[in-house]
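Report on the following structure.
Missing here is one protein chain; the remaining ones are kept as they sit in the complex.
What follows is chain A.
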Amino acid sequence: MDGSLATPAPVRDDALLRATRRRRLASRLLAHAALLLGVAIVAFPIWMTLVGSTHDAGTIGRGDVPLLPGSHAAENYATAWNEGGGRTRTTPASVMLWNSLLMAVLIAVGKITISILSAYAVVFFRFPGRMIAFWAIFITLMLPVEVRIIPTFQVIVDLNLGNSWTGLVVPLIASATATLLFRQFFLTIPDEFVEAAKMDGAGPLRFLRDVVLPLSLTNIAALFVILFIYGWNQYLWPLLIINDRSMETIVVGLSKMIGRGDSQNDWNTIMATAVLALLPPVLVVALMQRWFVRGLTETEK
C-alpha cells in the first residue's frame, strides 16, 4: 500500500459474490432441466421404437413394454428388409425405401427446378402479366393439397397415369413456397450483377447458369432438405394413386402393416421398418447440413 495513497484497496463484497454465483448456478440448472425434459419427450417414442425393433413378436404381443434392447434385432431387421412385416406380409422394406427415395428425390428436384425457373422469370424479366403470374402462384399457397385432391385424382386417372411415377410425382411438384423463397433470394441479387452480365454479353440462360445458380447453391441445398422430407412424408396422395404393391412407399406401407380390429400385429417388424423409414431423412439432413454450411462459408461475405 506504500506510495499509492490516493487509491484505496478495492473492497470485495463476498456475500454479494456468493449470491451471484448461486443465482447463476440455479438458472443454469433450471435451463438444463427444461432441456432434458424436452429431449425426453421427443426422444422417448423413438427410443421405444428402437427397443421394440429388437425384441421378438411375442414379447410385445404379451403387452410388456420393454425399456431395454432385446436380442432379436438382426432377425427383425432382416425380415423387414427382405420380406416386409405385418400379418399380411406386405412389400419388403427395401423396395418401399427405394420407392420413397425415388419419389422424394423426384419431388424435391422437380419442385426446385420449377420454382427456380418461375422465380427467375418473375424477378428478372419485365413482361405483361408478370405480377398476375406472381400472385396466381402466391394464391395457391392458400390452398392445402387436400382441397384439390379429388379433382387432381380425376385428372390423373383420366390421363391413365394411376400407378405411375408421373402420376405420383407431377401433381406434387408445383410449389408456391419454394417459388416465393427463390423470388425473395433473387431480389437480393444486386442489379449490378445483371448489368455486369449484360456488359459481358451473357444471355438470360447463361446468367442463370453462371451467376444465379452458383449464388443460390446454399438456398438450393437448404430447400432440398426441406422438400426431400416433405416428399418422403407424403401419405395421402401416394395412398390414393398407387395400388401396385411394388410401387408402395414406406410411409404408406408402414401404416398398411398395422392391421385393424383384433388381428395380431408383428410389432417388432413394424418397428424395425419404422426405424428404417426414419434413416434416409435423418441422413439427408445430416449430410446436407454439412454441405450447406460449407456453401455458406464459401459464398457469403
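As a convention for this text, a contact is a pair of C-beta atoms (placed from the backbone, for glycine too) under 8 Å apart; a residue touches a chain by one contact, two chains touch by 3 or more; residues count from 1.
The rule is simple: contacts and distances are computed from a predicted model.
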Complex member absent from the view - protein name from UniProt, among "sn-glycerol 3-phosphate transport system ATP-binding protein", "Cytochrome aa3 subunit 2", "Ubiquinone biosynthesis protein UbiV" or "Pyruvate:ferredoxin oxidoreductase, gamma subunit": "sn-glycerol 3-phosphate transport system ATP-binding protein"
Given A:Asp64, A:Asp210 or A:Asp244, the one touching the chain that is not displayed: A:Asp210
Touch criterion as defined above, residue of A:Ala196, A:Leu236 or A:Ala286 at the omitted chain: A:Ala196
Sites on chain A contacted by the missing partner chain, in the whole complex: 190, 192-193, 195-196, 198-202, 206, 210-211, 214-215, 298-299, 301
